[in-house]
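All protein chains of the complex are present and in place, except for one that has been dropped.
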Amino acid sequence: MELAAPLQFNYQVPEGILLLFALLTGIVFGMFLEKAGFGNARKLVQQFYFSDMSMFKVLFSAIVTAMIGIYWLGYLGVLDITQIYINGTYLWPQIVGGILFGFGFVICGLCPGTSCVAVFTGKLDGLAVFAGMFVGLFLYGETEPFLRKAINYSAMGDVSLYELFNMNYGVLTFIITIVALGAFWLAGRVEQRYGNSLS
Amino acid sequence: MLRKKREPQPYWNPYIVGFGIGLLIILSFFVTGRGLGAVGAFNGILATLVHAIAPEYALANPVYSGYVAGVDHPLKDWVVIEIAGVCLGGLLSGIVSGRFKFEVIKGPRISNLSRLVLAFSGGLLMAFAAKFTRGCTSGLALSGGSVLSPGAWLFMISVFIGGYAIAFLMRKAWN
Partner (left out) sequence: MKTNYILAILALVGGLSAAFTNYSSRNSMYPTWKFDSDRIEGKKVDLISASYLADLLYMKEQGFVLLDAREEVSYMGYHIPTALRYEKWDSDPGEENSWFVLYGMTDEKVAELSDGLPGKVFVLKGGMDAWYSEVIFPDFLQFRVRNKNILEQIIHRSRYFGGIPGHTQHLNINVRESRYREGC
């Protein structure tokens, strides 16, 4: 029997199974985040003081792993890459929003995912971040009509990086891998120089 | 009656954690065709709350209506359940690793209150920005980055730029 993935679009997967999978995925994800120490805002933020590059390491090793895995599963035909969700590109909202997100990130020390881990390991600052996020979303809900134009500005649809640069998917995968490996080496050196990572 | 307090275990090698999360993302794409997410869950929970208090408003406001319109259980949503899992996973791991502790994480030079105020403000700014970027680090950077979405990579670069830019101003809070 030929297996076709994503399973959700090629087989009739009961909703209960999907939600169970969501739960299990979340549990493992939360566990990983906690094991990396990202429930601790101060450790996370050290990334931006060059003393603990864990955030960068985790983020990019995850991306490189997943990128290579998805590439090969797609190549082997196991995963149908025409069916997977590719986040839409909104040039300016994502650049400006990203910078603002970076500000917020260093101000509070947690990102939405890790704030859950923080709250559920007893960190009270995580609760404050929770509260702030809900208020922020609510504010957005109230002001949305005025922001609609800005938020949809320079929408580019769900293009891929290799389409944009008109290059080979495989070659781009390779380039990103090499760059990431180099960056990891550099991160190690930076940590040696400036680091006294909170372990 | 004394409960045995576990000693805090050392953190895991970040590359191993990253590798594990990467495998998780691959699995998620394999089963559901999409990766992880976080902000969507918060928005969904907020939408449920708003809907409970003022149903007509929730249905009229496009920020909430997508979550509550035409569904019997808005919380029965993939991202919401996933975030519940993240909380549970963090809890379990925290207990097992001896890192569960009621405390306020902050730098030594500011007070608890200042830290909490900053945490609240930062959270507010992050969530607001996340609506512009259509995602946060888990959903956009991790999952979008793996499928080479330009927006995801731009977002990641911008986050690092923004973070490093403001780190100097925030140094008193953390170090």
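Should a chain be cited, it is by its letter among A and B, assigned in written order, with residues numbered from 1 in that chain.
The criterion applied here is as follows: a contact is a pair of C-beta atoms (placed from the backbone, for glycine too) under 8 Å apart; a residue touches a chain by one contact, two chains touch by 3 or more.
Quick caveat: nothing in here was measured; it's all calculated off a predicted structure.
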Displayed chains contacted by the hidden chain, counting the whole assembly: A, B
Among A:25, A:61, A:89 or A:121, the residue in touch with the chain that has been omitted: A:61
Missing-partner contacts on subunit A, residue numbers: 4, 8-12, 61, 64-65, 68-69, 71-72, 74-75, 77, 80-83, 85-88, 158, 160, 162-163, 168-171, 173-178, 180-181, 184
Contact footprint on subunit B, counting only the chain that is left out: 13, 15-16, 19, 34-40, 43, 65-67, 69-71, 79, 130-131, 133-136, 138-140, 143
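Here is the rule we go by: only the chains that are shown with their structure count from here on.
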Geometric centre distance via CA averages, subunit B-subunit A, whole Å: 9
Complex interface listing, subunit A residues touching subunit B: 5-9, 13, 15, 18-19, 21-37, 39-43, 45-49, 53-54, 56-67, 69-70, 73, 78-79, 81, 83-91, 93-113, 115-126, 128-141, 144, 147, 150-151, 156, 158-162, 164, 169, 172-173, 176, 184, 199
Residues of subunit B defined as touching subunit A within the complex: 10-12, 14-15, 17-36, 38-39, 42-43, 45-46, 50, 61-64, 76, 78-79, 81-94, 97, 99-107, 115-167, 170-171, 173-175
